[in-house]
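A protein chain is absent from this complex, but the other protein chains hold their places.
Showing chain A:
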Amino acid sequence: MSLRKFITNKTTAALAVLITAFANTSVFAQDAAAGAAAAPKVDMGEVYKSVIFYILVFLAVCLFIAIIGKALKVYELSREAQGKSVGINWNRVHASLFALFLVIGLYGVYWEYTVHGSMLLPDAASEHGKKIDRMFNLTLIITTIVFVATHILLFGFSYIYKYSAKRKAYYYPHNNTIEKIWTIVPALVLTVLVLMGFLTWRSIFFKVEDPNNKPLQIEVTSEQFKWSIRYPGADGIVGNKNYKLTTASNTLGIDFKDVNSRDDEMADEMVLPVGKPVKLILTSKDVIHSFYMPHFRVQLNTVPGMRTIFEFTPTKTTAEMQQETNDPNFKYLFYCAKICGSGHYNMQKVVRVVSDAEYKSWIAEQKTYLNDDLRKQFNLPVAPAPEKSVADSTAKDTAAVKTNQVALNK
């Protein structure tokens, strides 16, 4: 019975191996043919040599390991033959390796924290970002303590309590007091974190609007694989749009029947006045993208068919940040963080935070979306561009009512 089983077992496994091998070779053959047809001019000789070289290196390593394995076996057998204790005490080896791993690992963590830890984003450049950073630091401190302590215990116990034939383990099935303590303590710590996180979260997404300091509305529309920015123009309101109006000349589908749209301006980069609240209205034309502006701790997905809103206040100008980071080429950026297709990895725009005066002179130079072509399409009088007052981002109170409000933020 056992022999039969052994043989049949072997057959199945051999079959499995054969099938996988066959599958692989057929892939190889097919693709090799395709590859050869596609690029006959590439000289593959060198390539095969280097591939073969690496395979040989790997086989040599395997051989080396096999030799060590055999040597260990011979050593153990000879010890056994001499009647001494059996060969290597692997329990001790592993215990020591765990201890070594603990020491080197902790040093590695320290190295990572200091070396890679110094390559990270600079301090937040927005008001709410500072709160997030504080939250992060607190969480980092707590988790690092727990991380180090538990690992010292884990590998420390592994080292201390390695197997010994002379000893018997301590029969200790439970201790309710201890278990209560280590249920309640994490629960308390987490309660603190939850509470702080919850308050921070609320303060970011549930803002009470200050009527004297209305936020600057900016609409950002994502599509594969670029961003379009729309400034509100003199009225301070970004006008309506309707995706059904999209044409080659009106790529965002702006509805110019809405008076508020007519003065909306386009921009190649996002320029923000420092210290002034900004209300980002995020939309998407095709698939979901994510508007990610890490220096300001801002991220929100752009979803087709839905407007999402993120409000924040930049606190440092680009120039200030260049000084702070000691990098004259420093630029704020926003880019896409949600997988959106082949160009996902390169979908970025520059953000410039400037003084209020600089912002005003910049915005005065921007063109409106509405041009003569579109005027014709929308049956609007083709007249010289309406008088361009210096955009005052402070919207009139009554005007704000007209903007479409979204599920978000209200």
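One rule holds in what follows: contacts are C-beta pairs under 8 Å (C-beta built on N, C-alpha and C of every residue); 3 or more make two chains touch, one makes a residue touch a chain; residues count from 1.
We take it that contacts and distances are computed from a predicted model.
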Hidden subunit of the complex - UniProt protein name among "Cytochrome c oxidase subunit 1", "Predicted Zn-dependent peptidase", "ABC transporter ATP-binding protein" or "Cysteine-rich domain-containing protein" | "Cytochrome c oxidase subunit 1"
If the hidden chain were put back, which of A:103, A:121, A:364 or A:382 would touch it?
-> A:121
Would you mind spotting which of A:78, A:247 or A:355 touches the chain that isn't drawn?
-> A:247
